[in-house]
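The structure follows.
A single protein chain has been omitted; all remaining protein chains appear in their positions.
== chain A ==
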Amino acid sequence: MSDQGAMRDHWYPVGMTKQLTAGGRDTLLMGEPIRVYLDNGAPAVSDGTGRSLPVIDRFGHVWTSLGAPNRDLFTIPEADQPGRRLVDVGVCRVRCSPLRAVENFLDIAHFPFVHTDILGSEPHTEVQRYEVEIREDVDEVWATKVKFYQPQAAKSAEGGITTDYMYRVCAPTCSVLYKTCPPKPGEWDVIALFVQPLTETLCEVWPWMALYDDAAEMTDLIHFQQMIFVQDRSVLENQLPALLPLDPGMEIPTRADMTSIAYRRWLKRHGFTYGAQLVAA
């Protein structure tokens, strides 16, 4: 079994609360079989030996840990603002490193090529300088003042606009993005990517949204996000090596990749290496 390292003591999404049954869902967490089920109406998780694992029910998903988390699962305060629609998008299985899935979520430069005519389009490919920091007080990676021209930024967007983004990495396999919200200027839509590491090269991705969009049908919102993610999957399953290289040398970033560089540095600093490779192969 590969080394779970420091990631063992963190929280991971393992199912959608609404979909739980008493019979349960058999799945994997970092290579270990677990079962996620309803016990007297409350979410519960046990490992392959029958041991009960800790549980948190938050953001429409069930969270657990194989180890002993020394802090609470992160919060998304904006999601509690009144008037938002909370959208459980569902699950998408991807044959890639959980860390590569998060890194792709942090990346805007691929919009014109992977989400052509939706989240980006040529010739509007330039990535302006933005700001990245590791916020030591909360131990999170933040990217702010990110801007990108988009032909159809969201289901609710009509025509092209320049969208502002902020990105936040709040756990080894979780990221939240904030983006300009077309129907409500001055507010941010919230889109989160919760990644369940099944193995180092296989993950299940649970996107989740808290939107001000009140016109669109729920199924349309879900389909829009799923379509975007299917496009990402075609890239994620074809990156070499499958593991995320944490040491410089194997891959060549540019200024547009500042968020990815900070994410890799943060992972390495904490020993979050499940799904990563350390030495250039």
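Rule of thumb we're sticking to: contacts are C-beta pairs under 8 Å (C-beta built on N, C-alpha and C of every residue); 3 or more make two chains touch, one makes a residue touch a chain; residues count from 1.
In the analysis below, contacts and distances are computed from a predicted model.
K.L.:
UniProt protein name for the omitted subunit, picking from "Arginine ABC transporter ATP-binding protein", "Molybdopterin-dependent oxidoreductase", "Fumarate reductase subunit D" or "Rieske [2Fe-2S] domain-containing protein"?
P.N.:
Answer from the record: the omitted chain is "Rieske [2Fe-2S] domain-containing protein".
K.L.:
Out of A:43, A:112 or A:151, which is the one that touches the chain we can't see?
P.N.:
A:112
K.L.:
From the listed residues A:30, A:119, A:211 or A:256, report the one that touches the chain absent from this view.
P.N.:
A:256
K.L.:
Sort through A:215, A:240 or A:279 and give me the one touching the missing partner chain.
P.N.:
Hidden-chain contact among the options goes to A:240.
K.L.:
For chain A, which residues touch the unseen chain?
P.N.:
Against the left-out chain, chain A lists 107, 109-110, 112-114, 122-123, 125-127, 234-235, 238-241, 245, 250-256.
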